[in-house]
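With one protein chain held back, the other chains of the complex are shown just where they sit.
For chain A:
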């Protein structure tokens, strides 16, 4: 045997562990991991490389043009639908035929993707975007950034136009005003929200009836109900613990109910001390108490799927969620589960908003890119979508309410959706919402993280408010963050 000694360096290749997986972006309030698409492993510096490939090659943003874009009836109408929870069939079977019938010479092309941003961002950068984009789902594009760059068509002409069904009323008069307001950036509507999501506390109506439990109208009764449910051996309350935005939603809705809409507009406008306002802290403290006493065991580590299934299996009675819940649990909920929702109970006699106040959020954002070949056709397409008939058929097809007022009245809906529709109708004008989640994702992340800690008892309501306020203050002071107000 010989042992030779020589100089040599060890050559190491790059690591074999794929470390830059492209995961889905959290969007809407819908399930997160449900929409998460783990695809395309990138190298360690994946995001870096990806972004650099799309580095812009020049071209200044167009200056805003006066007047509505003209419709070229022989032009193209390229439509991109986010193929997520709602699928993309509704566009092909409901909306596109409607437009095609009225404008037969339009060259309509239907497209669907699960990755809006990855598919279309290069088109925007290249100055050749499609006419209509449903900018939703995992990997939606940042609308604020698009507005900032003059990439979107002002939708004012759409809302001022006569409605599709009845020329004597304008589109504006048929649509939930909040939907128009929320699609606004700097006072002008650039984004059309199509769906309407209603939040509440969800339960199984047959179960409640069998046990003699009734949806509580006051906070004190809510706490009593929780006690009673717990004594029956069932956990009273849970939420999607690993996605704590599911719990800051009722906290903020309760805060608005206690202190009025102003509470939420202040938060959205990054007003000083908005998070530390008394109504916000009281709402947080109220839910912290639920967190300390009435949560399903292990809630903090369970996601929305796990908690929702726990409810279907009868382990827990109530959870806060949006009106997509019933549709999402189709197949998981046993037959006759009978979803229903109730609005947040009255907190006290001095509440600023009455019983029945709801958090409803218009969503599924449609845009008409300004640099597309035929933006006028894009506006016509949106106008067709907002017709009563199209909206009603949409609700029937995908079990989702729309922003078109009364379009779902008289339809045969599933019990949960019908319960949400009835709650929305009963709320009338007492509907609140907040926008910071969309405007300032960093604030959203911080509030979500703090809310998880609040519910597990790690921090107090005051500390929770302080953390949210600190983040809001930092954003307000940061000149690189585009500010929005409402």
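Rule of thumb we're sticking to: contacts are C-beta pairs under 8 Å (C-beta built on N, C-alpha and C of every residue); 3 or more make two chains touch, one makes a residue touch a chain; residues count from 1.
Please note the rule applied: contacts and distances are computed from a predicted model.
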>> Name the omitted chain as UniProt records it, choosing among "Extracellular solute-binding protein", "EfeO-type cupredoxin-like domain-containing protein", "Carbohydrate ABC transporter permease" or "Diguanylate cyclase".
In response: "Carbohydrate ABC transporter permease"
> Among A:98, A:226, A:300 or A:340, which residue is in touch with the absent chain?
Replying inline: A:300
> Out of A:327, A:441 or A:485, which is the one that touches the chain we can't see?
Replying inline: A:441
> Out of A:243, A:359 or A:393, which is the one that touches the chain we can't see?
Replying inline: A:243
> Which listed residue, A:116, A:280, A:450 or A:465, touches the chain dropped from view?
Replying inline: A:450
>> In the whole complex, not just what's shown, which of A:133, A:175 or A:310 touches the removed chain?
In response: A:310
>> Could you pull out which residues of chain A are in touch with the chain that's been left out?
In response: 1-10, 12, 14-21, 23, 25-26, 38, 44-45, 47-49, 51-56, 58-61, 117, 121, 124-125, 139, 141-142, 144-146, 148-149, 151, 241-244, 296-298, 300-303, 306, 310, 441-442, 445, 448-450, 452-453, 456, 458, 480
